[in-house]
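Our next item is subunit A:
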Amino acid sequence: MALLDVRQLDVRFSSRGKAVQALRGIDFSLERGERLGIVGESGAGKSVAAFSILNLIAHPGFIAGGEITFDGHHLNRMSERQLRKIRGDRIAMIFQDPMMTLNPVLTLGAQMIECLKAHRRISTREARQIALDKLNLVQIPSPERRLDQYPHELSGGMRQRIIIAIALLLDPDLIIADEPTTALDVTIQAEIMALLTELCDTQNVALMLITHDLGVVSQVTRRTLVMYAGRIIEQGPTREIINDPQHPYTQGLLDALPQMATPGERLNQIPGAMPSLNNIPPGCAFNPRCTFATERCTREVPHFVSTGGTQVACHMVEAMLAKEKAHDTV
Partner candidate 1 sequence: MIAFLIQRLWHAFLVMFVISLISFSIKGSLGDPVRELVGQSVSVEQRNLLREEMGLNDPLPVQYGRFAWDALHGDLGQSYFYSKPTLDVIVEHMPATLELVLCASLIILLFSVPVGVYAAIRPASWLAKTCMGISVVGISVPVFLTAIVLIQLFSIGVHITPFPTDTDWGTWLNELISTDGGLPSFGRGNELVHLFGTWDTGFFSVDGLLHLLLPAASLASIMLPLFIRLIRSEMLEVLQSDYVRFARAKGISPGRIYFLHALKNTMLPVITVGGVQIGTMVAYTILTETVFQWPGMGLMFLEAITRSDIPLIVAYLMVVGLIFVVTNTLVDLVYGLVNPTVKLTGQHA
Partner candidate 2 sequence: MKKSIAALVAGALLSGASLAHATTLRVAYDADPVTMDIHEQLSGGILQFSHMVFDPLLRWNKQLGFDPRLASSWERIDDLTMRFHLREGVTFHSGNKMTAKDVVWTFNRLKKSGDFKAIFEPFSEMKQVDDYTVDLISKAPYPLTLNAATYIFPMDSKFYSGTDKNGHPKDEIKKSANTFASRNESGTGPFKVTSRQQGVKVEFDRFADYWDTESPGNVDHLVLTPIKEDATRVSALLSGGVGFIAPVPPTDLARIKSNPDTHLVTMSGTRIILFHMNEKRVEAFKDKRVRQAIAYAINQEGIAAKIMKGFATPAAQLSPEGYAGHDADLAPRYDVAKARELMKEAGYEDGFTITMMAPNNRYVNDDKIAQAVAAMLSRINIRVDLKTLPKAQYWPAYDEREADMMMVGWHSDTEDSANLFEFLTMCPDADTGMGQYNAGNYCNPAADALVKKANLETDPKTRATELQQVERMLYDDAAFIPLHWQDLAWASRNNVEIEPILNVMNFPYLGDLVVKD
């Protein structure tokens, strides 16, 4: 039974009186210990998906529909009090900017110990010891001193390690990492990602990694979802998505990678830009920018068809498959 199962998740933001749809009914699931990547341009709804799991969406946004079940519990039907027991204990989160995530006026020790004491009935001394263990786990030099320091006394990378340690404090089943390394420089990025993946394996923790960096996704995750304008347009094993992308948008994404372009030439761009949430074109949202767009694409929202291990929501792919099947049977 999947650790996390999301059915028809619909999230809306009420702005200027009418509600704008940020997530248009997405379905995906995550096994225990599995590492799932969610990619897409910014504004596709990746972070909204991440935050809606634990219902942390800020005021104008609200979950309009859909089911989120985690280890058998229906999260979206839970009261705030019940959900609070899960947050931090069973599901932990890592945010993007380590400079802003830690409270500037509280010591790191305080921010770690409070998380433990919020979920376990243990003494401060015990909590402090667990915190020290976790800090060792994330290879922080001289952890004893860190507990009494303030966030502004550490570097970005060091702080992200602390945040990962905090996430692991209560041995969660799932870590949702919302662009954990984007704010860090490249060398630290690789270190942090390596640390994260190794800890997920050793601690058997599922990881939901939200990022726009396909390179990171290809090294770390086993399955990947590609999101565009609030919908999942392609999902499947990472290797297949990277090596044999089906959906034109995914192909465009991969072509845009610098290493794909011949040196000295301009990088190949996907023409146009992601539509804003309040004027999403009918039918397949990508059609204005899609070179294979047909009249049908502008009318009808494509459904998933599966080819190999991946599922693609694209009329053109659907037509090709139909033709191949027809060709086989003939």
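The criterion applied here is as follows: a contact is a pair of C-beta atoms (placed from the backbone, for glycine too) under 8 Å apart; a residue touches a chain by one contact, two chains touch by 3 or more; residues count from 1.
How these were chosen: all candidates are chains of the complex that A comes from, given by their letters.
Everything numeric here is computed off the predicted structure, so don't read it as measured data.
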{"item": "Which of 1 or 2 touches subunit A - same complex, any copy", "value": "1"}
{"item": "Partner candidate 1, residues of subunit A touching it in the complex", "value": "54, 56, 58, 84-89, 92-93, 95, 97, 100-106, 114-115, 118-119, 150, 152, 166"}
